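Pasting a structure here, questions to come.
Missing here: one protein chain of the complex. Every other protein chain is in place.
To keep things simple, chains are lettered A and B as they appear, and every chain counts its residues starting from 1.
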Amino acid sequence: MTTAPTAHKGSVGVARTRVEGRDKVTGAARYAAEVPFAGLAYGWLALSTVARGRIRSVETAGVLAMPGVLTVLHHGNAPRLDTGFVGFLGAPDPTCAVFQHDRVPHRGWPVALVVAETSEQAREAAEALVVHYEEEPHDIAFDGERSDAYPVDGHMPAVTAKGDLEAELAASAVVVDAEYTTPEEHHNPMEPHAATARWDGGRLEVVDSNQGATWVVSDLAQLFSLDPASVRVRSEHVGGGFGSKGVRAHQVAAVMAATALRRPVRVVMTRRQMFSLAGYRSPTVQRLRLGADAGGRLRALEHRALSLTSTVHEFIEPSAGAARVMYDADAHHTANRVVRLDVPTPTWMRAPGEAPGSFALESALDELAEKCGLDPIELRARNEPERGPVSGLPFSGRNLIACFREGARRFGWADRDPRPGLRREGRWLLGTGTAAASFPARARPSTATVTAEADGTFTVRISAADIGTGARTALTQVAADALEVGPERVRMRIGDSDFGPAMIAGGSMGTRSWAWAITAAADELRERLIPGAGIPPEGVTVRSDTTAAVAALTETERHSFGAQFAEVAVDVATGEVRVRRMLGIFAAGRIVNPLTARNQFVGGMIWGISMALHEEAVRDRASGGHYAADLAGYHVSAHADVPHVEADWIDDPDPDDPVGIKGIGEIGIVGAAAAVANAVWHATGVRHRSLPIRPDRVILAGTGEPHA
Amino acid sequence: MAPAPTSTYSSITLSVNGDKHTLTVDHRTTLLDALRERLDLTGTKKGCDQGQCGACTVLLDGRRTVACLQLAVAAEGRAITTIEGLAEGEQLHPAQQAFLDLDGYQCGYCTPGQICSAVAMIEEHAAGWPSAVTDDVRPEAGPPPLTADEIRERMSGNLCRCGAYVSIVQAVARAAAVRAETTATAHTTHTTMTTQTQGAA
Partner (left out) sequence: MKEFGYQRVFDVSGALALLDADPDARFLGGGTNLVDLMKAGVERPARLVDVRELPLDRIEPTADGGLRIGATVTNSDLAAHPEVRRRYPALAQAVLAGASGQLRNMATVGGNLLQRTRCGYFTDVTRPCNKRTPGSGCPAVEGEHRNHAILGASGHCVAVHPSDMAVALTAFDAVVSYETTDGPGALPLSEFYLPVGGTPHLETALPQGALITGVTLPPAPIAAVSRYRKVRERASYAFAIGSVAAALDVRDGVIQDARLAFGAVASRPWRARSAERTLTGARADGETFAAAADAELAAAKPLPHNGYKVTLMRNLVVAVLTELSEEAAR
């Protein structure tokens, strides 16, 4: 697959500013809601105000008489959709299949779309729309005691078990048994979900903000029973996604309205609507039981994780999965269970499973280290598995301890006094903490075309999405090396379903999957081009499809690894917690662009700070809806919360990937919150097992009252 | 007495990046929507529409404001500068160049707001304004140095969900340094000119 390096193979591994950087800093880059259309109409979604029940009636007459209002779509008049298919990423979440029936399964369920000539008119009309409900009692109570929870296979088996857990726990010299909780968390990309739909010469065109045009185009075609070739989805610039930007209510509603009105219709979610419509990370309750011998070697490991889902779609946050990769034990039991409640369906959110799972697992390891009187890094070194603890498969590479060693050296870990609560600087107690990180390195089939143009340049077309990852730039570098030319001769076109099927920007698989397809096409193109011969005016185009190559990958434990370090300051009198510095060292495959990759790792770590200290969507029991669902009520880290955060990596190319890539989108957040929480313990002597570590929790822990 | 009937629309002239635009606006139209939907100036972003994220930051008479809470009709008569108005032709504003060179963004959606905010913030600091992390706000203490902590506090009204904060702060620091150098150079030039004028007299 790989070819020998030549004089022109110097792009991958070199820091390059972003291809689209100038457009982004001048405001020229247009996002989904910014592409102009003549005759555009504006749709505004109306959401249910009850958490469970039936729609008795929608009073459209008054609203239709309001200035500028063009139509009101609802379950009584909307076209029927086909929802009985298995789409690009499984069965569609019925939340996106809007206006199909009168049932309301959660508060914030889309009940109507009001379309008007201007957004101001549409908004006022949507807010004026009266919907009568037959309300039923709702159940949103999520806790570890739910007897109706059941195991669910998500993107991994629900349950794994080997060995006699109780016997090994009983025989252990040291036991940790603790419950950890994480709250409901929301992606909140800065760009709200937006789609503009129109019919153009018999084709449906949707300009959309998504993580994969292939995904959206195939699901929309199936929902509306259209020939996939008659649908085109474009998404040139995407203002963040983090898992939330797939097929959602706004695209479907926009297509319905554009079809009904025969004119372009744009539907943009408001920030508040995003809390109900854009998906989120389920809260989790996780119980960890670890048993070890006096030397810290694990004899028993149990990780049981509970998450929630809606009544209309099964989605599981598989938090117990991380232990299947990280640590072995004689008795090793993991289980992911879910409970169905009257809430919106959760979805993938940056490091699904690993993010909350690593908080619990890596906090428990820190507690075990404390109980064993061992350094937390030494404890992990003593429990390094030779093979996959559950799979028994060999690791394609496992550089975890190398990351810890490098991180410890640079962080100054060797000087650390392990005792908690000793270091004070003014009103602040100081502490440091560490945690391990891992994330699967996977690839999915993709197609790409590469064209040698007559002018000596090359055009790459691939239905990739750059949601801020730097993919457009990294892929340019990959293509340049594969074509053995300088990157300035490569034109990278992405974000268009007409370029053929490709993997989404998700699961840390995007850049790897796309780079593979581009490399394959470029390799073949290079072989086809005869040195010295001219290129015809239409160019020479080669198309690749990596389906067979990806399927031929040997089954192995293939992961990125990392070591997270954090220093925090805690004022126990006021409950304020500040992260002072963070360092992450990663073994995450070949790094294509150090400039954008560093940003990506650091961004993930900042998500970890945000998860540890700030993020929490609060649900009001009485209404079943959110309390203060906006960016003032749901805090994400601001500039002032983020100190110097440093990320670096060690050499770790994937042996089976044509470029050596593993994927870096998610691992930055894994373990980061645990490192912060472990540092808070080191600072104060108090274990915080519930996130976020809010001031009230710190204050109450400081006075010995039970946690709120 | 019943209130006089009042129009809910007005014809206004907005001055954006030095250009005058006359348009009729629904009074409900925010400056943000007027820029994006009426003037096709989509560089100013709508992140929350509630003044809680800073993505829509523009300069009004040189001061940074959030365009989502500014009614367009109330912006008449004020000089509006958006991200599209910062560069001089092909020459990027030093803040834009610093964000580009130091990768002070990821998805780019908060970027115009971050840059506009930074440009105005640097002027606020140069004018001697203290911040919430300034140790001593009394004028006798003098202006605080523009440390990383000062930048972070002053830029906190601009959220970046991608978490590009570290490189944004580096970019803002570089833009501030460029401004300080430029000011120093301009000051030197001015002094020289004054001297020459005096010499001529």
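Convention: contacts are C-beta pairs under 8 Å (C-beta built on N, C-alpha and C of every residue); 3 or more make two chains touch, one makes a residue touch a chain.
Not measured: the values here are computed from a predicted model.
When the omitted chain is restored, the residue from A:Arg30, A:Arg54, A:Arg123 or A:Lys162 that touches it is A:Arg123. Among A:Gly575, A:Pro594 or A:Gly685, only A:Gly575 touches the chain left out of the display. Hidden from this view is one chain, which touches subunit B at 1, 3-4, 6-8, 10, 26-28, 30, 49-51, 54, 57, 60, 63-66, 69-71, 73-74, 117, 120-121, 124, 127-132, 134, 136-140, 152-159.
Residues of subunit A in contact with the chain left out of this view: 49, 120, 123-124, 127, 427, 573-576, 578, 613-614, 618, 620-623, 625, 627-629, 632-633, 635, 637-641, 694-696, 699-700, 702-703, 705, 708.
Please note the rule applied: only the chains that are shown with their structure count from here on.
Rounded to whole angstrom units, the spacing between the C-alpha centres of subunit A and subunit B is 32. Those residues of subunit A that touch subunit B in the complex are listed here as 17-18, 20-31, 33-34, 36, 118-121, 124, 187-192, 237-240, 242, 268, 270-271, 467-470, 595-596, 598-600, 602-607, 610, 630-632, 636-640, 642, 644-645. Residue ranges of subunit B in contact with subunit A, taken from their complex: 26, 28-29, 33, 36-37, 40-50, 52-53, 55, 82-84, 86-87, 92, 96-97, 99-101, 103, 105-112, 115, 133, 148-149, 151-153, 155-169.
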